[in-house]
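Notes for the one structure printed next.
For this view, one protein chain was removed and the others were kept in their places.
Naming follows writing order (A and B), and every chain is counted from residue 1.
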Amino acid sequence: MIGLVHFLTVAAIVFAIGLYGVLSKRTIVGILMSIELMLNAVNINLIAFSRFITPEVLTGQIFAIFTITVAAAEVAVGMAMIFRVYYDRNTVHAARLDEMRW
Amino acid sequence: MFNQYALSHAALIPLLPAMSFIIVGFFLRRLPILAATVSVCMSLISFALSLGVGYGVIANNITVDNPLIQRIPWLSISGLTVDMGVYIDPISAMMLVIVTLVALMVQIYSIGYMRGDAGFGRFFAYLSLFASAMLGLVIAVNFVQLFVFWELVGLCSYLLIGYYFHKISAREAAKKAFITTRIGDFGLLVGILFLQILFGTLDFQQLASNVPLYVAEHGTNLLTIVALLLFLGPIGKSGQFPLHVWLPDAMEGPTPVSALIHAATMVVAGVYLVARAFFLFSVLPNAMEVIAWIGAFTACFAASIAFTQRDIKRILAYSTVSQLGYMMLALGVGSVTASMFHLMTHAFFKALMFLAAGAVLHGLPNKNDIFEMGGLRHKMPVTFAAMTIGVLAISGIPPFAGFFSKDEILLAVSQVSMPLYTIAVVTSFMTAFYMARLLIVVFCGSEKPDNQPHEAPMSMRIPLVVLGVLAVIGGYIPYANHFGDWVRFGSASHEGLHWGIAATSTVLSILAISLAWYIYGSGKVSPDKLSRRFSTLYKLSFHKYYIDEFYLWLNHTFVDGLGKILYWLELHFVEGIVNGIAGLPVGLGDLVRKSQTGKLQRYGLIMFGAMLILVVWLVLLSPLFKGVLSGGDY
């Protein structure tokens, strides 16, 4: 019998993979993709909770919709910023963008 | 009608000049004619209101025991309530009239005197502020309000004495005036704080009712100290020995300012303070004695310096110090009436003499030495008449104003102490002598050929005439109208002229004037020869008893020495600590900043790692987990 726990486990694994990507990818594009993975993991959680804990109301799904909205906005702005950075500095490597130190 | 309006709106009296200060100071500085018009108009309205107040006081039978007080709360925290307000009784009403009158006269006079000066607007702004501060002080209902305006007066005097700030001597004099009076102000402040601690209030009316109870309960020892601390303020402000040194130097300001400072605003503030707080001083015989002796000594001491000075304004300055000593002496022997009376007549004739001296300096620019003048009576008749009236008034020749007030003081003193009376009489003799010397040397004798004197313009002559008239009648009219019934402390004590005392002082004054004429006017005796014969005394007096030099030496030895020690301490000890403390965060920051690599992902890694550690920690702590570990049912 597939239950809540299974979905949460899948979400946790996807989130951890996304986390790994965020922390280890070299380019900002890769990092942005990994963030999308993490957001998806969260969405899975939300919908799974909605399905198993409160099936009669759709609060979790509503939240997922807003998450998707925010994710879309984030990708749009994020990609635009990546273009900008690429044009200005000719690099998309996160490690080279280190002006914000002491 | 008008007097009722004036009484209920007495707060306007200081507010109008303050308004004029703002208008002139901020908007009309570059427009001399408008600036003068605005400030003179404001002063005029203020003066009219003061007259209304004065008339209202008499019409409404407001007496010293039954003052008219308006208050608005200014500051109220538990245990401390401070009001701002208006305190109208005959004493303050008289002061209001004098201050506004002299301020008005000085402002009119300044139109002519300061014509063409680059800082004309600034000058009028300062004058207005000065008058405003003094008027606020006069109507103060408590020590806090008084102190606020007291300091404001000090500030204005600083600004005005240093008006010619391009002159080093003016800057130095301004600083000297400010710092010297600060010494006294410190005592005043400490005294005020003591009063607050002892009585829990600083309101004059409440203090007046509480002080006798306190004295009956605790005696006078502590209160005497407090009173003497308070008295330090007047010592500084009113130029009493030993803090008189700033007053002669204050001559660096323009002459109208000197007139204002000496006649109506700054220096009488100290006398007024003592009179206002007389409920406190009068119950402390020891403090009274100190006041009387300081006053008497100052009077005599300053007169002896004025003997030999050659600068016309300096002579007048020392005469002011001397006359202030008189007022303090009168207060010290318990006669507020005599002191205030003399304050009033002195305001008239001293303002008159200063303005006359200003006219002389206006006619003879860049000449301050009286021996370089001479024979001015032909070219400057109005000024000569004004100065003559002033000299006769200050010498106490009847029927001029000074005669009545001086007699009142001498009478009061003679009833208390014979030695003080002797000092006062001797001072009176010396006063007549040096004032006559000034008059004779400046106006009589032969004209100096290279002098091109000219009479002062109209705007300067009007104040001279007004003040001259007042210096003549300003004594007799109040005397005839029972001044003492109104301005007094305690019961009404109107005493007639004491003919013996009056005759003595008059005869002595006439003798002194004759002596001065004999030495300086007749040409039979050479003043130089006299000064050589008494060279030690002459030098002492001419160098003002070397008090300035003594203070300078004191400063050099003690203050500088202490400064050096403190500087060393500061450099090696305090700064070491401060630098050490400052160095600690800098060093730490240096260490920690290395961790700020700017590498985004490293930050993320640390953040997530830390978060995981926290989560694990919380999970391990949670009762749920403990339940799992112990296999319990949850």
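Everything that follows uses one rule, which is that a residue touches a chain if its C-beta (ideal position, glycine included) is under 8 Å from a C-beta of that chain, and two chains touch if they have at least 3 such contacts.
As a convention for this text, contacts and distances are computed from a predicted model.
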{"item": "UniProt protein name of the chain not shown, from \"Formate dehydrogenase major subunit\", \"Protein translocase subunit SecD\", \"NADH-quinone oxidoreductase subunit J\" or \"Phosphate transport system permease protein PstA\"", "value": "\"NADH-quinone oxidoreductase subunit J\""}
{"item": "Chains in view that touch the one left out, judged over the entire complex", "value": "A, B"}
{"item": "Interface residues of subunit A (partner: the chain not displayed)", "value": "1-10, 12-21, 23-27, 29-30, 32-34, 36-37, 40, 43-44, 47-48, 50-56, 58, 61-62, 64-66, 68-77, 79-84, 86-87, 92-95"}
{"item": "Chain not shown, touching residues in subunit B", "value": "599, 601-602, 605, 608-609, 612, 615-616, 619, 624-625, 628, 634"}
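What we mean here is this: only the chains that are shown with their structure count from here on.
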{"item": "Approximate Å spacing (C-alpha centroids) for the pair subunit A, subunit B", "value": "77"}
{"item": "In the complex with subunit A, residue positions of subunit B that touch it", "value": "593-594, 596-601, 604-605, 608"}
{"item": "For the subunit A and subunit B complex, residues of the former touching the latter", "value": "19, 22-24, 31, 94-95, 97-102"}
